[in-house]
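The structure under discussion is supplied below as C-alpha cells; questions concerning it will follow.
For this depiction, one protein chain was excluded, whereas all remaining protein chains were kept in their positions.
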Amino acid sequence: MNALEWIAAILLIAGALFFFAGTVGMLRFPDAFSRLHALTKVDNLGLGLLVLGLALQSGSLAIALKLLLIWVLAIVAAATGAYLVANGASRRP
Amino acid sequence: MMQNICLALAVFLLLNVAAGLVRIMRGPTPADRMLSAQLFGTTGVGVLLLLAEAMRTPALRDVALVLALLAVLAVAAFVKRGWPDEAGGR
Partner (left out) sequence: MVNLYLVFDLLLALTLMWVGWRTLTSPDLFRGVVLFIAFGVLMTLAWVRLEAPDVAMAEAAIGAGLTGALLLDALADLRARRSHQDIEVSRLAAVSVITLALAGVLSWVMLTLPAQHASMHAPVTQPPNASGITNPVTLVLLVYRAYDTLLEMAVLLLAVIGARALHDEAPVGRAAPQYDLLAPAARVLLPAILLVAAYLLWAGATRPGGAFQAGAVLGAAGVLLRLAGLLPSPATYRRWMQMGLVSGFMVFLLVGVLVIFAGLPWLGYPATHTKALILLVETGLTLSIGMSLLSLFMSVPEQRSPSTHARASAS
C-alpha cells in the first residue's frame, strides 16, 4: 500500500469513527433535539470523510465527482430533514 | 488490502445500524424514531459506497445516489402528514 492508500485508509477510519460517535450520541443523548444534533454530524463529517477517502482511492476524476455529488445531495437531504423534524418537534409538546 | 479495510468498515457501519434500531424501538417521541430512520439512510449510503469499493461493483454508487436522494422523502411525509398526535399511535 502506497502513501495515497494510507491516507485514504485513515480518512475512511476517521469517517467510520464519526458514524460511531453519531450512533452513540443518538443512543445516549437525553432528548430529540440533541440526538438530531449528533445525527447531522454523522451526515456531514462522517459521510464526508468517507467520501474523501474513497475519492482518493478511486483513481478516477469521474468517480470522485460522483462521490462528491452523493455527499452534497446527502447533506442537503439530511439538513432539510433535520430542520423539519426539529421544527415539528418544537411545535409539539 | 484496501478492499478488506472497506469491508471491515462496512461491517462496522452495519453494527452501528443495528445499534440504531434501539432508538426506533424505544422512542419515546415520534421524532426520535424518525430521525433514527434518517440515520439508517445515511449509514446505508456509507455502507453502499464502501461495498462498491470492496466488491468492485461501480453500480453500487448509483444505488447509493438513489438512496441519498430519496431519503428525504420519508422524513418529508412524516413531517407533513404522518406525525402521530400522541407518543403511541393506535
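Labels A and B are assigned to the chains in the order they are written; within every chain, residues are numbered from 1.
As a working rule, a residue touches a chain if its C-beta (ideal position, glycine included) is under 8 Å from a C-beta of that chain, and two chains touch if they have at least 3 such contacts.
The structure presented is a predicted model; accordingly, all values stated were derived computationally and were not measured.
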Please identify which residue in A:26, A:73 or A:89 touches the non-displayed chain. A:73
Just checking the interface: what residues of subunit A touch the absent partner chain? 69, 73, 76-77, 80, 83-84, 87
Interface with the undisplayed chain - residues on subunit B: 4, 7-8, 10-11, 14-15, 17-18, 21, 24-25, 27, 30, 33-34, 36-37, 40-41, 44, 47-48, 51, 55, 57-60, 62-63, 65-67, 69-74, 76-85, 88-90
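Keep this in mind: only the chains that are shown with their structure count from here on.
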With chain centres defined as C-alpha means, what is the inter-centre distance between subunit A and subunit B in Å? 11
Can you list the residues on subunit B that touch subunit A in the complex? 1-2, 5-6, 9, 12-13, 16, 19-20, 22-23, 29, 31-32, 34-36, 38-39, 42-43, 45-46, 49-50, 52-53, 58, 61, 64-65, 68-69, 71-72, 75-76, 78-79, 83
Of all residues in subunit A, those that touch subunit B in their complex: 1, 5, 8-9, 12-13, 15-16, 19-20, 22-23, 26-27, 32, 35-36, 39, 42-43, 46-47, 50-51, 54, 57-58, 63, 66-67, 69-70, 73-74, 76-78, 80-82, 84-89, 92
